[in-house]
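The structure that follows is given in the form of structure tokens.
Here the complex is missing one protein chain, while the rest keep their positions.
Moving on, here comes chain A:
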Amino acid sequence: MSSSSTTTTTTRLLMLKASDGVTFEVEEAVATKLGAINNMVEEEGSEDLICLPNVNGKFLGMVLEWCKKHANNNTNSDKGNDEVNKWWDKEFVMDLDQNTLYHLLMAADYLSGTELVDLLTEKVASMIRGKKVEEIRETFKIKSDFLPGQEEEIRKKNSWAFE
């Protein structure tokens, strides 16, 4: 891939390579919704091929799908698009299972996709609200690693939160 062709084209294409070798060709404006990629692109003499060894192709694909939606709508400053984006976001997180949600969140955090992290952490928070400790553990497959007595102590000290 030659690096001499950045003179006239306005939309530069980047190749993103996931941990499992899957590659994605995306417009720069889309990929730079991710802080980590934006930083790499801003470095001078950056390559058009970016390897992302910490992200699996399936989840990178989903992250990029989100970026594409938000990059497109960002160019348009109409109020109506906010609503459209909100709807789209709602659908995006609606039926995520725990495993996908976890991997997406890890990928979004690793790639510094701040807005996507906000969306996903809100989804996690909404799944926590109103649940008991055991239910939260079950929902997110969290194993208790407290020493004997530690959890009881937390419950005792904050008994009002466990009523």
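Please note the rule applied: a residue touches a chain if its C-beta (ideal position, glycine included) is under 8 Å from a C-beta of that chain, and two chains touch if they have at least 3 such contacts; residues count from 1.
As a convention for this text, contacts and distances are computed from a predicted model.
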UniProt protein name of the chain not shown, from "Phosphatidylinositol N-acetylglucosaminyltransferase subunit C", "Nuclear hormone receptor family member nhr-62", "UBC core domain-containing protein" or "F-box domain containing protein": "F-box domain containing protein"
Touching residues (missing chain, whole complex) on chain A: 56, 78, 98-99, 102, 105-106, 109, 117-118, 121-122, 124-125, 128-133, 136-137, 140-146, 151, 154-155, 158, 160-162
